[in-house]
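The complex is shown incomplete by one protein chain, all other protein chains being positioned as in the whole.
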Amino acid sequence: MSAAAVFFYAFAALAVAGGLGMVLNVRNTVAGAMSLVLTMVALGGVYVLLEAYLVGVLQILVYAGAIVVLFLFVVMLLNLRGEAFGPERQGFAKVLGVAVVAVLLAEFVWLLPGAFGAPATPPEGFGGYRAVGLALFTDWLLAFEVTSLLLLAAMVGAVVLAKRSIE
Amino acid sequence: MAVPLEHVIALSGLLFAIGAAGALARRNLIVILMSIELMLNAVNLALVGFSRQWGDVAGQIFVLMVIVVAAAEVTVGLGIVIALFRNRETVDVEDASLLRW
Partner (left out) sequence: MIVEVVVKMLFIVLVMMGLFLPLITWVERKQAAIMQDRIGANRADIAGIRAIGLLHPAADVLKLLTKEDVVPRGANRVLHLLAPVISIVPAIVTLAVIPFGGRYRFGDTTLNLVVADIDWGMLYVLAVGSIATYGAVIAGWASNNNWSLLGSMRASSQMISYEVTMGLSIVGLFMVYGTLRLPEMAAAQDHTFRLLGFLELFGWVERLPGWLDWLRLPAWGIFLQPLGFILFLTCIMAENKRPPFDAPEGESEIIAGYHMEYSGMRFGLFYTAEFLEVPVIGALVATLFFGGWAIPWLSQETLVAGVTPAFGAGFATGLCLLLHVVSFLVKVVALVWLQMLIRWTLPRMRYDQVMDLCWKAILPLSLANVFVTGGLILLVERLR
């Protein structure tokens, strides 16, 4: 196995461990959020291995560095302690969960192998900030401008929702 | 590419399943939101994998859009959580299910 493959499996294991740590952690929401950070950073590493450099570094900068901090803010602001919650939803959800994972595993083992051919050789500078930036500002300019409007709407919405009273 | 695309998609599927299980099975609204984030990340991983497979940068543009949408959704979602907490003193979704059957 090449070094890159070893790194990929290591990051994959970390990502799954972080995900499980976040979902299974009943008592401590902050520890769950830190597990999510572990997943995000591991996925950032996977993106870099897949030659998506700009997306990888933006994943760490935006997702791990800002979005999960926002989660932590709210948990700390509302001073939520884990013991406040009783037993989680039983029965039905667990059966559903096991069924979904079983279906996925079947899919991975029987359908996926050999489904895709060899990867295409990417053009020069693929995944770097120049190629992505150029595409973003020429072909996908409309999407880019619309996301700026979306962010403005989200900002206004968050301020309005979190205000104490509308005056 | 470091590993065959099947492995990347398998990881993406696994993370999506974990996120979906978390969103369905947990009662804490903040953990539900974090599980949704995990699902969005799984989708991003699949997009990046395919972008590398076909050598098309459009997949990564899509990922940037998904990251932006996730950021906006988290912002508003946490605003809702704060508003809910202010009214009910709880973020347990079982206690905020008045409109259900």
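Per-chain residue numbering starts at 1, and chain names A and B are given in the order in which the chains are listed.
Keep this in mind: a contact is a pair of C-beta atoms (placed from the backbone, for glycine too) under 8 Å apart; a residue touches a chain by one contact, two chains touch by 3 or more.
Note that the structure is a prediction, hence the values are computed from the model and not measured.
Put simply, the missing chain touches A once the whole complex is considered. For the chain left out of this panel, the touching residue among A:Met1, A:Ala31, A:Val95 or A:Val156 is A:Ala31. Of the listed positions A:Ala5, A:Leu24, A:Ile60 or A:Ala135, the one in contact with the omitted chain in the full complex is A:Ile60. Only one of the listed residues, A:Met1, A:Met76 or A:Ala120, touches the absent chain: A:Met76. Against the chain not shown here, subunit A presents residues 28, 30-31, 34, 37, 41, 44, 53-54, 57-58, 60-61, 64-66, 69, 72-73, 76-77, 128-129.
Just so we're on the same page, only the chains that are shown with their structure count from here on.
For the pair subunit A and subunit B, the distance between C-alpha centroids works out to 6 Å. Of all the residues in subunit B, the ones that touch subunit A in their complex are 1-11, 13-15, 17-22, 24-28, 30-31, 33-35, 37-38, 41, 44-45, 48-49, 51-55, 57-58, 60-61, 63-65, 67-76, 78-83, 85-86, 90-92. Contact residues of subunit A toward subunit B in the complex are 2, 4-5, 7-9, 12, 15-16, 19-20, 22-23, 29, 32-33, 36, 39-40, 43, 46-47, 49-52, 54-55, 58-59, 62-63, 66-68, 70-71, 73-75, 77-78, 80, 84-85, 88-89, 93-94, 96-97, 100-101, 104, 107-108, 112-116, 119-123, 126-127, 131-132, 135-136, 139-140, 143, 147, 150-151, 153-155, 157-162, 164.
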